[in-house]
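Moving on, here comes chain A:
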Amino acid sequence: MKTVFQKPKSLQDNKFHYCPGCTHGIIHRLIAECLDEMDIREKTIGICPVGCSVLAYDYFNFDTLEAAHGRAPAIGTAIKRLLPDRFVFTYQGDGDLASIGMGEIVHASLRGEKITTFFINNTLYGMTGGQMAPTTLLGQVATTCPYGRKAEWEGYPAHMAELLAGNEGAAYICRTAVNSPANVMKTKKAIKKALEVQQRGLGFSMVEILSTCPTNWGLNPVEAMKWMEDKMFPTYPLGEFKCVE
Partner candidate 1 sequence: MDRVLMKGNEALAEGAILAGCRGFFGYPITPSSEIAEYMARKMPTIGGVFVQAESELAAINMVYGGSSAGFRVMTASSGPGISLKQEGISFLSEGELPCVVVNVSRGGPGLGGIQPSQADYFQATRGGGHGDYHTIVVAPSGVQEMMDLTMQAFYWADYHRIPVMIMLEGTLGNLMEPITVREPVTEFVDKPWATNGCKDRAPNVMNTLHLDSDFLEKRNHHLQAKYEKIQQECKRAETFMIEDADIVIVAFGLMGRIAKKSVSEARKQGVKAGLIRPITLWPFPDDVIKSAAQTAKRFLSVEINMGQMIEDIKLAIEGRVPVEFYGRIGISPNPEEISRQIINIAAREGWI
Partner candidate 2 sequence: MAVEQQILFAGFGGQGVLAMGQFLAYAAMGIGKEVTWVPSYGAEMRGGTANCQVTISDEEISSPLTENPGSIVVMNRPSLDKFENKVKSNGTIVINSSLVDRVPEREDVTVYQIPANSIAEAMGNVRGANMIMLGAYLHMTGPVKVEEALEHFDAIFKGKKPAVIERNRQAFMTGVEWARNNQ
């Protein structure tokens, strides 16, 4: 009998706790598939953030650490430096990476740490109930910008892929989305490419993945995908921003 579909080895049997229509589950699976295909599960150390994916260690089936809010790139730096033949990735949300952890991610990329970051951008703080994030769109309503984000009050959205691509230590920077089957496949390709960049020791790599938060956006899952395309794509264009060969 031919197996056409199976759970990746890099995932545990636990059911995801994520809300209906949330894309964390898709992204977890894509990472797990890539690790399986590259046969590096046993050499991988994943560092999880504070945020909705705080429990990612319950899903991944390899060594993981739970980081303090925003500090995953610092933790990853030390592990990779001390164990250079391992694969180290951080999995971070927009509050974790672009707000409290802005210093750590910028410096990890400046230093060219040979780690990979998966940056999940859903424009707000999901776990704590929909507060404004650095990535919240202009005009978007969140519980801490209840009248809609205004540049003169709350400043402008953070374009992390563009920002980090400017750093010499960054070898691969890409922004993808998981709104459609085609984009899911493109995201998987980007994840694998980022891990290959790490394997080749080229420098820091990051895939920014546009994600959904139907619960805090107040939309159903289908509407949420549409909202991502209509609202997020214009502010956060997809594509490769840096690719050192």
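Note that in this section a contact is a pair of C-beta atoms (placed from the backbone, for glycine too) under 8 Å apart; a residue touches a chain by one contact, two chains touch by 3 or more; residues count from 1.
The set was built so that all candidates are chains of the complex that A comes from, given by their letters.
Remember, it's a predicted structure, so these values are computed and weren't measured experimentally.
> Which candidate touches chain A in this complex: 1 or 2?
The touching one is 1.
> Where on chain A is candidate 1 touching in the complex?
41-45, 47, 54-55, 57, 60-68, 71, 74-79, 81-83, 86, 103-104, 106-107, 111
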